[in-house]
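Dumping the structure here so I can ask a few things about it.
In this view, the complex is presented without one of its protein chains, the others remaining in place.
Then we have subunit A:
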Amino acid sequence: MLNTPGDGSAIAATFDGYPMARQGKAGQAMALSAVASFIGGIMATFGFILLAQPLANFALKFGPAEYFLLMLLTLSAIISLSMGKMIKGFISMSLGLLISTIGIDTQTGVYRFTFGMVELSEGIDFLIVIIGIYAVGEVLYNFLNIDDEKREKKEVGKIWFTKEQWKRSRWPILRSGPLGFIIGVLPGAGGSIAAMLSYTTEKQLSKKPEEFGKGAPEGLAAPESANNAASVGAMIPLLTMGIPGSGTTAVMLGALVMLGIRPRPLLFENEPETVWTLVNSMFVGNIALIIINIVLVGLLVKILDTPAKILYPLIIMLAFIGTYTLSYTAVDFFFLLLFGYFGLVLKILDFPIAPLILAVIVGGDMEQNFRMALTSSNGSLGIFFGSGVSIVLITLTVLSLFYPLIMNIVQRRKAATNTD
């Protein structure tokens, strides 16, 4: 709503969510995203019930090579989104990849670009980059323009979406749920990749791709649905194999162990009551979420009415608090401000920011997986073509890179035949 995603998986939703808010459709946007999340979550919960075991086995097939290719696909997808700004998108992504190399290199144990600072040994948390560039950067940018800003009348609009918006979002929501769910099952892939891939998929399937990024309702609904579905999918490795697939599920594992429940390979067979209680809690959680969200839409959009001079200091304060809770050190404040100014410069120069953020999120893992794949194949690149999964991923990557180009040619042909 303020163009400030709370975490990596919410980035894709800002592409169209923010333009919608600027067009005075904030209320509709929030209601739509609440419903989309709900449907995605419920679909994934059913998927969980029916498919937990086979999907867990499928996820095991993902070795280093497959993970590398999946991340490559995500990055190429986001590059293809920066229509007309491909070069800038590419530079932005490369900067993100550079940032992701900071910290200890796990394959060799060598410290890279830490300049002797212990705080940098584990790299820069991508959340600091997100909060810095989006939240702090956005506030700084608005300060620059605060004088000449006409303060466009921020209409909140109706707090329920229109029939037209629903019609356009219906199928994207239903398609993105399963997509997000399956990506969520892969340990370590998670919500950001799911949301980003669903966004590009919908854009390419859409009859009106030119509206994406300018407030297309389906551009908001699809990633929200995928994101929530992915969080349910992430439970599968935890419950079927006792292996946490993400940071959130790792903490859940800790909590479960303290309660005396130990997720283990045979949990489904031995303790079905535990598993079904958890599944029920997913249903209840999703239902509670949509009720809270819808009731609060009216209240939350009021935030937009808050005068800038109150709202912006508040955002900055929250940004600092959020940063501190990441690793409880004040050193991170320095990086927060650094990335704030960095974000400001990028905005002024009109660079797309999302490629940078996504590169920071997946860059580290992508590099490690690439090198692990090569280590295990003794340096042969053949491993990237070694399995069915990897060939599908390569094909999709190539397609997503050249799709804009092909579309251009097709359109020109059409135009040419029309003039003939």
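One rule holds in what follows: a contact is a pair of C-beta atoms (placed from the backbone, for glycine too) under 8 Å apart; a residue touches a chain by one contact, two chains touch by 3 or more; residues count from 1.
To be clear about the criterion, contacts and distances are computed from a predicted model.
Chemist: The hidden chain: which UniProt name fits, "Thiamine transport system substrate-binding protein", "Transcriptional initiation protein Tat", "Aspartyl/glutamyl-tRNA(Asn/Gln) amidotransferase subunit C" or "Tripartite-type tricarboxylate transporter, receptor component TctC"?
Modeler: Of "Thiamine transport system substrate-binding protein", "Transcriptional initiation protein Tat", "Aspartyl/glutamyl-tRNA(Asn/Gln) amidotransferase subunit C" or "Tripartite-type tricarboxylate transporter, receptor component TctC", the absent chain's UniProt record names it "Tripartite-type tricarboxylate transporter, receptor component TctC".
Chemist: In the complete assembly, which of A:87, A:144 or A:251 touches the absent chain?
Modeler: Only one listed residue reaches the unshown chain, and that is A:251.
Chemist: For the chain left out of this view, which of A:53, A:106 or A:277 touches it?
Modeler: Answer from the full complex: A:106 touches the omitted chain.
Chemist: Which one touches the absent chain: A:87, A:118, A:392 or A:405?
Modeler: Of the listed residues, the one touching the omitted chain is A:118.
Chemist: On subunit A, what residues meet the omitted chain?
Modeler: Where subunit A meets the chain not shown: residues 59-64, 104, 106-109, 111, 118-119, 121-122, 187-188, 237, 241-244, 250-251, 253-254, 257-258, 260, 262, 264-266, 327-329, 365, 368, 372, 375-376, 378.
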